[in-house]
Structures are given as C-alpha cells and as structure tokens.
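Only a single protein chain was left out; the remaining protein chains are all shown in position.
By written order: A, B and C. Residues from 1 in each chain.
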Amino acid sequence: MSVLAEIAVFPMDKGGSVSPWVARVLAVIQESGLPYQLGPMGTTVEGERAEVMQVADRCLAALEEDCDRVYMTLKVDLRKGPSGRMAGKVASVQAKLRAD
Amino acid sequence: MSVLAEIAVFPMDKGGSVSPWVARVLAVIQESGLPYQLGPMGTTVEGERAEVMQVADRCLAALEEDCDRVYMTLKVDLRKGPSGRMAGKVASVQAKLRAD
Amino acid sequence: MSVLAEIAVFPMDKGGSVSPWVARVLAVIQESGLPYQLGPMGTTVEGERAEVMQVADRCLAALEEDCDRVYMTLKVDLRKGPSGRMAGKVASVQAKLRAD
Partner (left out) sequence: MSVLAEIAVFPMDKGGSVSPWVARVLAVIQESGLPYQLGPMGTTVEGERAEVMQVADRCLAALEEDCDRVYMTLKVDLRKGPSGRMAGKVASVQAKLRAD
C-alpha cells in the first residue's frame, strides 16, 4: 500500500506573503519522518493512509494556533502495491514520453 | 471553531461510472452524524478539525477495501468562531450579490 | 458532452472575510449564462469544455483587477454524453444509497 498526499495549507488572514507559515507546515511534515517532496504548489508525503491523514491534520493544527482562518487543499492517491512511488510516478511518465 | 471540508473520493480502477462507490462514501459520512451537504462535485461536512479529518480518512478506508487505486481531493476551510457556516457562507455571498 | 467545473477563487491579501470578492466571482458566473450551483466550498458550472475554462479565467481576471494575490482551485469532471448532470449526479448517488 502506498498513499501519496499533496498538502497545501496557508492562512487567509495574514496577507499575501505566507512563506513563514508554509515553513512552519513543512517543519511539521519533517517531524513526521515520512519521505516528502516540496514543490511550488504543495508538499507531497508518502506513507500509510492513516499516517498521512494525521500529518495533514497536524499541519492544520499548527496554523490554527495563531491564524483565524486557514485554507487547505489535499490531493490523495492511494494505490495497492509497493511504496516508493514518489520518484517512481515521475520516472514512469518520463519513460513513456521518451518512448513516443 | 468551524471546519468545513469538501470531500470528493472515487476509485480510478472501476471504470467511468463511480456512483455506487460515491454512495458508499456518502453512507460513511452519514454515519459520522456530522451535518453535510451533497453537491455535484463533492460532499461538504462541518465539524471539529480532527473529526472532519477522521471522516475523510474513513471515506478512503471504505474504498480501500475493494479498490486498487483511489483518488481523493479535500478542500478545508477552518475559521475561528461559531459553527453553522455551511448555509451561512452561501447566504452571505447571495446577500452581497443583491446589495450591488 | 458535459463538463462540470467547480470554481473556488478568493484573494489571499484582503484578510479573512472574502465574501465581497466571492460575490463578484459569482456575478461573473451569472453573466456567463451557464447553469450553476453555489455551494459552501465552491460554485459548480456546466457547459462545453472551452466555455467553462473561459469562465474560470474570467473569474480570476475579475479579482486580478484589485487584488495582489489570488488563489483558485478548480475541479473538472468531463463526460461524454448528455448534459444536465449537475442535478443528475446527486440524484444518482441518492438512488444508490436508498437501494442498499
């Protein structure tokens, strides 16, 4: 079983520059010990289903402390089979692109 | 504290007609006892933060039983203050629309 | 062909109360003449593919005028066959729920 979840979470009430809060969210993700990949529109983690959902919940909780309004988008891709898909998905698409 | 979460979850390996699985997900949401609203692109629930995240996790778990690949998108809007925002947000937008 | 698109768009630099901007976005959607449904986490429109994507673009443009940072999430469900799915999808799920 492999569950990939892309987490994007930020405060809505702190103005247009949100990187200090995104850094706090990334620290929560790092503390989870799960493999992750930081991207321009969200951070993807890989783990067991309940595990990644708890990490997403802790990200929300970390902003709830001092933000009055918080927005999160989460995309989840659950697949039976081996883990290690974070790099594998990208490699698979690139291989098919070269094969055309 | 009010947390609204819009849950959209379906199998990717069962063909293009997914309403039986969406019905199963809705049953999970109903069992939670949280207020919810079914829409054309997802179901919105309202509750405490940890509560709504656990409902989203149970929705995934319900499809994991007999689906090999499952996709979920979750949008969360957390706001300090009273609950009962599911109807309130829509009413607030409509009132501002009329006022223009 | 039926394309459903759920549009959620708001400024990130105007504080936590965004309903005046959401009302402006809804006015843009109404001007399109497409059928729509306002929900607690986004507004769903139905139309041809290019049409709904242009409406989403105009929603962004409407906030770009006086907002420095704007966030949008868009979920699209494209399906070959007849239109009129906005109500149909919900009815189909409810019918399967009752049948169990």
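FYI, contacts are C-beta pairs under 8 Å (C-beta built on N, C-alpha and C of every residue); 3 or more make two chains touch, one makes a residue touch a chain.
For clarity, every value in this text was computed on a predicted model and none was experimentally measured.
Student: What shown chains does the left-out chain touch?
Tutor: Even though it is not drawn, that chain still touches A, B, C.
Student: Quick one: say which of C:Trp21, C:Tyr36 or C:Tyr71 touches the chain that got left out.
Tutor: C:Tyr71
Student: Of the residues C:Ala27, C:Leu60 or C:Leu97, I need the one that contacts the missing chain.
Tutor: C:Leu60
Student: Could you list which residues of subunit C touch the chain missing from the display?
Tutor: The missing chain touches subunit C at positions 1, 3, 9, 49-50, 53-54, 56-57, 60-61, 63-64, 68-81.
Student: Write the list of subunit A residues that the hidden chain touches.
Tutor: 4, 6, 8, 16, 19-20, 22-23, 26-27, 37-42, 44, 73, 75, 77, 79, 85-87, 89-90, 92-94, 96-97, 100
Student: Residues of subunit B in contact with the chain that isn't shown?
Tutor: 10, 12-13, 15-16, 18, 68-69, 71, 73
The rule is simple: only the chains that are shown with their structure count from here on.
Student: So what's the Cα centroid distance for subunit B and subunit C, whole Å?
Tutor: 16
Student: Could you give the separation in Å between the centres of subunit A and subunit B, each centre being the mean of its C-alpha atoms?
Tutor: 19
Student: Between subunit A and subunit C, what is the separation of their C-alpha centroids in Å?
Tutor: Once rounded, the distance between the two centres reads 25 Å.
Student: At which residue positions does subunit C touch at least two other chains?
Tutor: Each of 16, 73 in subunit C touches at least two other chains.
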